[in-house]
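What follows is a single structure, and I will ask about it in a moment.
Let's turn to chain A:
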Amino acid sequence: MRRAAWKSAAWTAAGASILGALVLASLAAPEFLSRPNLAESALLPFTGGPILGTDIRGIPITEYALQGAGVVTMPALVSALVVAFLAIVAGLARCAAISWADTAIQLFSELVGALPRLVVVLVVALAMPAEWRSLFPIGVTWALLAAPGAMDEAASTAGRLGGAKFVEALRAHGFTATRIYLYHIVWLNLRGVIVRQSADIMMQVVFLEIALSYLAESQQQPSLTHQDSTFSWARLLYDGYTAIVGGLPLFHELFVGITLVAATAFMAQAFRRGAQAR
Partner candidate 1 sequence: MQGQKIVSMLVDDGYLVNTVLLVVMAFIPVVFGMFASAKGWISSKLDVVWNGAGLTPSVILALFATAYVTITYGASSHDGWPAWLRLILGAGVLGLADGMFSGAVIGTRSVFAEETKQRYVQMAILRGEREFTNALPNVLPALIGQLRARILLMLSGVVIVEVVLDVVGIGSLLWSGTLKQDFGVVLAATFMFAVFSSVLLVLQALAEIALNIFIRYAPVEAS
Partner candidate 2 sequence: MSEIERNRLRNAERSVADLLEANRSAPGTVLLEMLNVSIGTTQRSLVSDFSIRVREGRVTALVGASGSGKSLSARAMMGVLDVDPGLSAGSLRYPARSSRDWFEDVRGRGMGAQHTLLRASESLRGGYVTYSPQSASSALNPGRTVGRQLEMAIRRRETPPAEGMAAAVAQVLDEVGLPHRASRALVGELSGGQAQRAALAIAIAPNPAIMIADEPETGLDPVLRRVVTELMINVARRHNVGLVLITHNKDTVDRIADDMVLIGEDPWARYR
């Protein structure tokens, strides 16, 4: 058991480190990119220029990475919190034996599950005024669409505990309702489900932003997720890909983009493994 606990802690620490790095990066993101400097065009990493090299315009790739982190991190965190909140509500409702809760969750699930998520997201993006373009409403929409799965899992976990009978048994032991619901149910039993689902949603929101921005870049259109003065990680992928196809030495730019994607996926997997039941 102790070894399993250490492994779990190590995975959680790894995930938390990447999340921490993302938050710091988002806070350090420059509002605008540096001016183009053709003298430093397409510099490779560790060759005397910026640490991750530069793009074709001589702009440090680090700035793209930081700005991209600024675009995705907070909206992804908010989306994760939305899912976490709804999962907690569903789990507590099962334990409180609120009879209409299951029906409400089922109805919510059927309604939001009726359409492919990206279709709904694009309709939301269409409805947003251009000056309000941001990942926040898109991320929250995605989180609401994904919430039924998390709610269902949380409710099932609470159901396996025994639901209202579990609460009754703890009340008989003299615990207060607040302690029972917050500590015994949420912290001890639902924590794993909530962390897993929230981490997955964070990853999905980041990937969603990259996908939407990439599609916009490929068609030289404004992005749906950030203002024109900001760049997302999709820029690294698009620039890197088109440069390689065009025979330009910007493989490092594509590599950085893919590494950031892989780091996001690893973060979600690390939280998932850290939260797995023994």
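Heads up, the rule we're going with is that a contact is a pair of C-beta atoms (placed from the backbone, for glycine too) under 8 Å apart; a residue touches a chain by one contact, two chains touch by 3 or more; residues count from 1.
Regarding candidate selection, all candidates are chains of the complex that A comes from, given by their letters.
Keep in mind that what you see is a predicted model, and the values were worked out from it rather than measured.
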Options 1 or 2 - which one, within this complex, touches chain A: 1
Interfacial residue positions of chain A with respect to candidate 1 in the complex: 113-119, 122-123, 125-126, 207, 210-211, 214-216, 218-219, 221, 224, 234, 237, 241, 244-246, 258, 261, 265, 269
